[in-house]
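Structure first, commentary second.
Note that one protein chain of the assembly has been removed; the remaining protein chains are unaltered in position.
Chain nomenclature is as follows: A, B and C, assigned in order of appearance, with residue numbering initiated at 1 for each chain independently.
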Amino acid sequence: MAVIATKDTRLVVQGITGREGTFHALRNRDYGTNVVAGVTPGRAGQDVEGIPVFDSVADAVDKQGANTSLVIVPPRFAAEAILEAADAGVEQIICITEGIPAHDMLEVYHYIRPRGIRLLGPNCPGALSPGIANIGIIPAEVFKPGPIGLVSRSGTLTYQIGGELAAKGLGNSTIIGIGGDPVIGTSFIDALDLFQADDQTEYIVMVGEIGGNEEEKAAEVIAERITKPVVSYIAGFEAPPGKTMGHAGAIISGSAGTAAAKKEALEAKGVPVGTNPTEAAQIVADLVAKG
Amino acid sequence: MAVIATKDTRLVVQGITGREGTFHALRNRDYGTNVVAGVTPGRAGQDVEGIPVFDSVADAVDKQGANTSLVIVPPRFAAEAILEAADAGVEQIICITEGIPAHDMLEVYHYIRPRGIRLLGPNCPGALSPGIANIGIIPAEVFKPGPIGLVSRSGTLTYQIGGELAAKGLGNSTIIGIGGDPVIGTSFIDALDLFQADDQTEYIVMVGEIGGNEEEKAAEVIAERITKPVVSYIAGFEAPPGKTMGHAGAIISGSAGTAAAKKEALEAKGVPVGTNPTEAAQIVADLVAKG
Amino acid sequence: MDLYEHQGKELFAKAGIPVAAGHVAYSVDEARAAAEQLGGVVVVKSQVLTGGRGKAGGVKVVKDPAAAAEAAEAILGLDINGHITRRLYIEAGVKIAKEYYFSVTFDRSAKMPLLMLTTMGGMDVEDVAENHPDALARLHVDPALGYRGFHGAQLMSKAGIPVEERKALAPLLATLYSVFEREEAMLVEVNPLVLLEDGTFLAADAKVTIDDNALFRHADVEAMRDLAAADPQEQAAREHDLAYVKLDGDVGILGNGAGLVMSTVDVIAQAGGRPANFCDVGGGASAEKISTALGIVLSDEKVNSVLFNIFGGITRCDEVAKGLLGALETTEIRAPIVVRLDGTNAEEGRALLAEAARPEITVEKTMLEAAATAVRLAKEAS
Partner (left out) sequence: MDLYEHQGKELFAKAGIPVAAGHVAYSVDEARAAAEQLGGVVVVKSQVLTGGRGKAGGVKVVKDPAAAAEAAEAILGLDINGHITRRLYIEAGVKIAKEYYFSVTFDRSAKMPLLMLTTMGGMDVEDVAENHPDALARLHVDPALGYRGFHGAQLMSKAGIPVEERKALAPLLATLYSVFEREEAMLVEVNPLVLLEDGTFLAADAKVTIDDNALFRHADVEAMRDLAAADPQEQAAREHDLAYVKLDGDVGILGNGAGLVMSTVDVIAQAGGRPANFCDVGGGASAEKISTALGIVLSDEKVNSVLFNIFGGITRCDEVAKGLLGALETTEIRAPIVVRLDGTNAEEGRALLAEAARPEITVEKTMLEAAATAVRLAKEAS
């Protein structure tokens, strides 16, 4: 069945007439995603290679039945784009945009969350269900369909792990890139719950990194309610203390948030943790081989 | 079982050290309501005839397990009092205060509602479950326990109908005064759903008045999902068009909103409507007599 | 509280919304002086708190001060739907290319502000809603979001505003919404919102209603209240925080709570009578307030009998009885009073009345009996 990117997805691309927007809308459609509309204010009536463009997300919902939005607009307009999609009644919003001000996202998060709308990202690569649909910028050719749900804070690490798994003949139900910003809409825990409820997913791989305590919180939830086997990889074992590693989220504060602390928390709940992508992929392969 | 005011209610009174606050807190407690705390900032450590006073609702929740708040504070402070209660994790908020600015209530409503918190009022008399608990200012001595759920936009009309029913030997599960302000937290529909789910309630009386279209919307819901018999009374058949009747909500706009239009909408869905409180009470009595 | 056009425009101008230059005038001379000061073509407009003044002849476009004086002469004193014109607004003429309509309404049903925009401006928006529903774009603003750029974009798209006009119109819509929000309005309506020949927009009219409950935060608006225009009894009632409405029958009604008062109006009519007025004393009224309310109800000369209908909750019936008896002692009561007391301290209240045994007072047990008696007494007195 897969999650987020499914055969029921009816995608509207906000910012479709931008260079990046056009490129990824068409790339997603080529992969098989049902891209039903695009939005650029003032461009209603135009189309992007057959994808109709509207002035507002509300029109895309009314006229094309869009239920999922992909936001690819510059950072200063992204928060409003997300809110527009939420206000228009879209069920899921995937935001690729990097560099959205953190206070904008605070406001967005606390509008979206109580209203039961799913937000993936921002600053994330999106979601890919191999063979079904791709929403965002994940290079789909690396992945193939299979039983492994993959969730990651980092885009390229997602590709890295996916590539390692594919090299071992293993495929994915859905790859979810949750993004590494201070405020993101979908957490590890949300993704774990989605995979737990998904028929296709039999194993879960969680790719974390130093900083914050999301992996630690996920470990608690895994012990509590995730019955499918979970394997993890954490990046940043050798990160120097106190240095920003690029993601705003990846700042070490005290002992909490180090890769070692996360590994320990996860292993305490029975989650094996690889110390590099190759090792993590091997653990998964061994698990699958055992059945 | 009753609704809103139940034996599980643990009430905190916001504004308890005010004249009105003290009066009603003690009156509610005398009736049997479990009044566990009061709040007045800067007065922590004091008590009102044995009811402990705290600086914040959060403390009342933490230390006394308050789950319901009664707000009796001046109108300019009321919206913030409601928000404080919501933020502190209270499940139900009953606001008696009259004259709260409408824009304040817009903000309150759209904070409360998506978060699943119940707000009754403002500018309402509260909720009374005869023999169980009284939250607010309804004169409890008029009512007795029984199978009739009573919901009303008007305080004194509630008492009037309750009195008429009592005179006929009929009692109530809960009396809910929803208030007549432009923005109220609990609608007729919410109250109907509560009564529908309540074991004790066998009949429902809905007391409306001219203005707005809440009674018309309720008629639709009654046809859709309320299986218990509903009787209605609408005030304002003789109201002159275009005159404000005191409640801000009671302004006639076009043909919608007149008492006659409401009566028609309700009767079309099988709800008998009395043209004065005595007639409405008689319809209920006949219904109960028939079984 | 409803504002006159010129008061609404004062709020608009403060927010940066373009309006034409103008002056208020209370006399023909002031109107002429205003026209002289503005120069050129001016519009002489009746300032009344009702609609339809155009059709009633309350708006005239004139070429010079002499014509302005003539128009003022004609419009001052003009009765527009029962509102007498006591003030004028003399406004500089503008070159109009198109007339649109925009409003923000406090939609109680949706519990959200409702935006409405149509290119069919200048006419009655109810007509547009009825006869050209597709031309009237509607959009709710979720108060948890507030007004955002996308609201304007969506509304303009729905209303069919030409793309090349949107950049100029968008900030105006946003600012009008900010007036609605900041001033705590129940209505902000601009009809027509005009596109001038130079491509800019201007608010050519203003209908603004401010939430009475919020006036404590808006002293500047409160100061705009036109005390002269209010009914003196309604004015007195407002000052004492009483809700009073004048009707045209002969039974005065005094009750607590809007619902009960409305219901009392109904039963008076059902008993064959006609209410002269009604006064809602609200919750928890003191004896003094009851006295005051009775005085206001009785100050209407048409009143032949008074019905006191009280169901006490926070209102205590003994206080009501005291207020009534106090009023009888200080003032001459010229009409019979029928009293029905129920609820909190009703027995104490009835006991006080029984003790006083005033001949003007009849106590009844039920609302229907009280209504019947009040109607009978009013008929006997007429």
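The criterion applied here is as follows: a residue touches a chain if its C-beta (ideal position, glycine included) is under 8 Å from a C-beta of that chain, and two chains touch if they have at least 3 such contacts.
Remember, predicted model here, so these are calculated numbers, not experimental data.
Looking at the complete complex, one finds that the omitted chain is in touch with A, B. Taking the complete complex into account, A:Gly212 is the one of A:Pro52, A:Gly121, A:Gly149 or A:Gly212 that touches the chain left out. Contact with the chain that does not appear here is found for just one residue of A:Gln14, A:Ser69, A:Gln92 or A:Gln160, A:Gln160. Among B:Asp55, B:Glu91 or B:Glu202, the one in contact with the hidden chain is B:Asp55.
Screening C:Leu3, C:Val43 or C:Ala144 against the full complex identifies C:Ala144 as the residue touching the chain left out. Listed for chain A, the residues touching the missing chain in the whole complex are 20, 75-76, 98-104, 106-107, 109-111, 114, 125, 137-139, 141-142, 152-160, 163, 180, 182-183, 207, 209-210, 212-214, 217, 235-240, 243-250, 259, 275-278.
Counting the whole complex, the residues of chain B in touch with the unshown chain are 41-42, 44, 55-59, 80-81, 83-84, 87, 111.
The definition used in the following text is that only the chains that are shown with their structure count from here on.
Under the touch definition stated at the top, chain A and chain C share these contacting partners: B. Chain pair with the most C-beta contact pairs: B-C. Separating the centre of chain A from that of chain C, both taken as means of CA atoms, is a distance of 54 Å. With centres defined as mean CA coordinates, chain B is found 45 Å away from chain A. Along chain A, no residue makes contact with two or more other chains.
Counting partner chains per residue, chain C has residues 142, 144 touching two or more of them.
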